[in-house]
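Below you'll find the structure, written out as structure tokens, and then a few comments.
Of the protein chains in this complex, all but one are displayed in their positions.
On to chain A.
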Amino acid sequence: MNYLFDLNAFLPGVIAGVAGLIALLIDSYKNDHDGIYGLTVVSLIAALGLSIIDMFGPVGEAWSGMITYGGVSAFGNTVVLLGALFCVLISREYLKAIEHEFGEVYAMVLIATSGMLALASANNLIMIFVGLETMSICLYVLAGLIKEHKIGAEAALKYFLLGAFSTGFLLYGMALLYGATGSLSIPEIAQNASSNLLFIAGAGLLLVGFFFKVSAVPFHMWTPDVYQGTPTTLTAYMATASKSATFVALILIVSKMLPAETAEWSEVLEVIAIITMILGNIIALVQDNIKRMLAYSSIAHAGYLLVGLAAGTPEGYSAVLFYLLAYTIMNVGAFGIVAYYERQQGLDFTDVNNYAGLGFKRPIMGVMLSIFLFSLAGIPPLVGFFGKYLVFAAAINADMIALAVIGVLASAASVYYYLRPMVYMYFREPHKDVPFVQAGITFKGTLIVLTILTIYFGVAFGGLHDLLASYYSGDWVTHLTGN
């Protein structure tokens, strides 16, 4: 009975993991890409359905307190699975076009997803470590997919070295926390939290490890190179699903494990948020390569997310959750369109100059990219605006007005680089004749669904926001930092 209960509590993760293993098997015996792709899509949809149902279900712990289910975890799982599903749907056609479609890609995505789900549901530092590593190792493989190109090899190596380095921080932090509190379970650590040096050093190192993974400044160096060298649809997967999972775990740690009495955690997050927003946005201004631009923009978005965390209120946490969904939708969309243009032209097509005049050649794609970019820039009535609104509102309500002002100014600067691809697409004449192949129905359909979601959640955000707020209304969260 107990096993069944446990299994049920982590069913989405189990489905993804098992499907990943089966995919590996199919690949080694039959090399049947259609079958693997079908299996991936079906299992992701099943897992997604289950975790959406869990969002409305009860909240509790399972696997002897190793994971939590329901509530925030279920929402985190949903965002991760949404990201994974959309990325898989657009990957097939793109990978085929760039001639890098291997069966292992889907297996790696599935196994990484199961790691992310473990990460987003973790209630124990060991779970966090296991989830993070499962995810990271698969992502190192995916980063090196274009292995015959220099950028691909660079991406994989850089990601692996820096990732392993950051894992060192993470583990060291966990060890110190264990030393300070005698436990690895997050609730128990929270009960024994104190302001002695061991605890603070442990928690600090743990945070550093996380900052690496979410590419917060000054731990962001790997991001642009890795994003550039990875096949675009998988970059989208990396940028959205892995970031969402890591952020959900970070929310869990910050909201449950780091009481405000022990140290000025909120100030730490505030400082990191400020430098991340400023640096991410400023460097993005001068990027000519769209993928690098989106990489720096994703660094900047990590900064906005940290603003919500720094606010340290239930409102802030639910704002971060909403933002993760918004970010996933619009970022997968933007990368998807970049992949569409790239697919036609080969891998070096990501320079913004090449986008000249493309907006009128493929009007629907152009309009969709514009919508995603406007949403990333935070222009209403799109989902990105409402996400930004919520995190800044949380900061203002927590009396961090300076933080909010810096945030909006940074996002005002960001508008310049989000407008740039549109300037090229629409305002400049094409320099060469670019032949275009029609996109497949799945590819196009996925992007259209993402566009609709971008607009839908920008206008009808109320229900989702209330649901997220309700996760923080009960006694479930016992330790909150700050206010």
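By definition in this document, a residue touches a chain if its C-beta (ideal position, glycine included) is under 8 Å from a C-beta of that chain, and two chains touch if they have at least 3 such contacts; residues count from 1.
The criterion applied here is as follows: contacts and distances are computed from a predicted model.
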item	value
Chain excluded from display, named as in UniProt, from "ATP synthase epsilon chain", "NADH-quinone oxidoreductase subunit M", "Biopolymer transport protein ExbD" or "Maltose ABC transporter substrate-binding protein"	"NADH-quinone oxidoreductase subunit M"
Sole residue of A:123, A:350 or A:411 that reaches the chain not shown, by the stated touch rule	A:411
Positions on chain A contacted by the hidden chain, ascending	360, 363, 374, 379-381, 385, 389, 392-393, 396-397, 401, 404-405, 408-409, 411-412, 415-416, 419, 422-423, 426-428, 461-462, 465-466, 469
